[in-house]
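Heads up, one of the protein chains got dropped from this complex, but the rest are sitting where they should.
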Amino acid sequence: MAEPGTTPGGYLLVLAILMPAAGILLSFFIGGRCAERVTLYSTPFGFALACAIAFWVDQTGKPIVYAIGGLRPPLGIDLRADGISAVMLIATAMIVTAAAFYARAKFATPDGVRESRSALTFWIMLQAIWAALTIIFVGGDLFNLYVALELLTFAAVPLVCIDGRAETLAAALRYLMFALFGSISYLLGVALFYGAYGTLDISLLAQRVQATPVVWTAAALMTAGLLAKTALFPLHLWLPPAHANAPAAASAVLSGLVVKGSFFLVLRLWFYVLPALPTDKVAAVLGGLGSAAIIMGSIMALRQARLKLLIAYSTVAQIGYLFLVFPLAAGAHGWSAIGWSAGLMQVLAHAFAKAAMFFSAGVLAEALGHDQIARLGGAARVLPLTFLTIALGGLSLMGLPPSGGFNAKWLMLQASIASGQWFWTLPALGGGLLAAGYIYRILAPALSDGQISLEAQPRRSQEAIALALTIIALALGGAPQAFFDFLEIGRPIAGLP
Amino acid sequence: MTPSVLAGLVGAALVGVGLYGLIIHPHPLRKLLAFNLIGSGVFLVFGIIARRGAAAGFAFDPVPQALVITGIVVAFAASAVAVALILRLAAEAGSVTLDPEAWARPKGEDVK
Partner (left out) sequence: MSLLTYLDIGLALLIVGVAVSIVAAQDLFASVVSYVAYGLLLAFVWIRLYAPDVALTEAAVGGGVTGVLLITAGKRLTALKSVAPEAQPGLAFKLLIGVLATLVAGALGAVIMSLPEPPPSLAPKAAAAAAGAGAGLGNPITAVLISYRSFDTMLEKIVLILAVLGVWSVGSDKAWGHTPAPFRRSKPYAPMVFLAQMLAPIGVLIGIHIFWVGADAPGGAFQGGALLAAMWMVTMMARLVEPPRVDARWLRLALIAGPAVFFMAGLAGELVAGAFFAYPPGFAKPIILIIEAFMLVSITAALPMLVAGPPSERSEQ
């Protein structure tokens, strides 16, 4: 089937990438306070672009495509936005905007100083994460996606160690090592794909791939690399120290969005490039690793003494849920769409809920001077809004209604049973119980009678931002069927010509 | 045994040697050297693919070679960032171990 070239509205994809790129260059050159201003002023435009892209995809009911330079693949590079791209772009815009406004308190350039290291670094890296994620969500060429992954790594790593302490430097170095391993493995896979088929365009490859050893090796290498970047068990060791010790705004973006970027590419690889292959066993392996991550991450979260480490291990567990999408959405069955919706709903619900949790943890740490769970006695009385946010976010993480998390788990259970793979319900439900355990660990001392004093007043704006994100996570519970139909736009159905 | 077959096998061997070095050495700078070895092996794989693609009057396929040039520059940038982190870590803490146990807070109580 002949692929059309640039479709109407395709230029929006380029603009969505070029805008944060321009911001990076401008911020770096002018420096000083310009970096913060450029970031903040660009957030509404970025959000508008993301909505415009979603609007076009919805209008045409097909993915929008842009051939860069007017040159089509295999020689040129395509950008392609389908239903899931648009949804992820909107979520990214919202969470990055929230992080930008949340971080104004901590990362504003101090008065009397023209330029500050941490301020310049934070604002430019935040824009770079936005640019990199945009390319990841709309990129159509595997090498272009490699460069985007590198951009994402170089933006995320300095955010982890921005405060310059030895622990954060070690965590950042570990993160960098895992990320570099991931990139090299991914690149080797790309080389083998090119050697076998002479193209790196996702849709062209999908038409040409066959189940040869070269393809399986390339897919395995790329997947291993992306799993290292997504911190799926057993390659998760870098994530807890990195996410727990980064500043709160950075942790929110790292846990909420950055790890979802590499996960998105795993989806692209298996559902868009390789649907022609018999992938049942691979899907089962990925689902198995995901289940292990759910159980192990939740148990480790129960054992943590620090709130931010608990939240970071919770991320490890929730990432496991994402990989249940592989066995539950495979193939062209009736239940595949349900599994697909479940996976994407989990991505979104977790992104918003986790970002809100890290924001709340940041407010709490500033206000109390520490984040030791054992010393949270009575904290809910002095920080009511923050603990309300934690409780509501916890609802989504546990998978209780009404929340996006509940919606995701409900769909997962439906898909498991409809597909006859009922055993996937066990880790899903077990993870929910364990999540209830670690949320209880946070809330129980906070709601008890204890005397606690504040070191500093919590900032209302930061609490409000956290609460807003949590409410979005809950609102996802009421997503209409039209939303799930939108997610299906552009998804290749395996087995069909 | 054409040069491209040989280079492909050399590339595979370099990836193996680099992988060994990456896992064996605890020192981050040695790990970084091993990464660069693996990277150069991967680029050689691109190189033999480019040579195999000789056609239409070209002695090589230009696309993989361009990808390698991009890759070399990106790999160097990654090495530079890693070196900066390693040096700063050594200056701050007097050791460059990546073992997370060493960085756990001394008073990190495990619950119950």
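To keep things simple, chains are lettered A and B as they appear, and every chain counts its residues starting from 1.
In the analysis below, a residue touches a chain if its C-beta (ideal position, glycine included) is under 8 Å from a C-beta of that chain, and two chains touch if they have at least 3 such contacts.
This is a predicted model, so every value here is computed, not measured.
Colleague: Among A:217, A:372 or A:425, which one touches the chain that has been omitted from the display?
Modeller: Residue touching the absent chain, from the options given: A:217.
Colleague: Which listed residue (A:8, A:44 or A:164) would be found touching the missing chain in the intact complex?
Modeller: Of the candidates A:8, A:44 or A:164, A:164 is in touch with the missing chain.
Colleague: Kindly state which of the options A:54, A:103 or A:151 is in contact with the chain not pictured.
Modeller: Considering the complete complex, A:151 is the one touching the chain left out.
Colleague: Under the stated touch rule, tell me which residues of chain A contact the chain that is not displayed.
Modeller: Interface residues of chain A facing the absent chain: 6, 11, 14, 18, 21-22, 24-25, 28-29, 31, 66-71, 74-77, 114-118, 120-121, 124-125, 128, 131, 135, 143-144, 147-148, 150-151, 154-155, 157-158, 161-162, 164, 169, 188, 192, 195-199, 212-214, 217.
Colleague: Across the whole complex, list the residues on chain B that are touched by the chain not included here.
Modeller: Against the left-out chain, chain B lists 1, 3-21, 23-27, 29-30, 32-34, 36-37, 40, 43-45, 47-63, 65-70, 72-81, 83-88, 90-91, 94-97.
Here is the rule we go by: only the chains that are shown with their structure count from here on.
Colleague: In whole angstrom, what separates the CA-based centres of chain A and chain B?
Modeller: Distance between chain centres: 26 Å.
Colleague: Within the complex, which stretch of chain B touches chain A?
Modeller: Contacts found on chain B: 15, 22, 28, 31, 35, 38-39, 42, 45-46, 49, 52-53, 63-64, 67, 70-71, 74, 77-78, 81-82, 85-86, 88-89, 92-93, 97-98, 100, 102-103, 105, 108-111.
Colleague: Tell me, which parts of chain A touch chain B in their complex?
Modeller: Residues in contact with chain B: 75, 143, 147, 150, 153-154, 157-158, 161, 164-167, 169-174, 176-177, 180-181, 183-184, 187-188, 191-192, 194-195, 198, 237, 241, 302-306, 373-374, 441.
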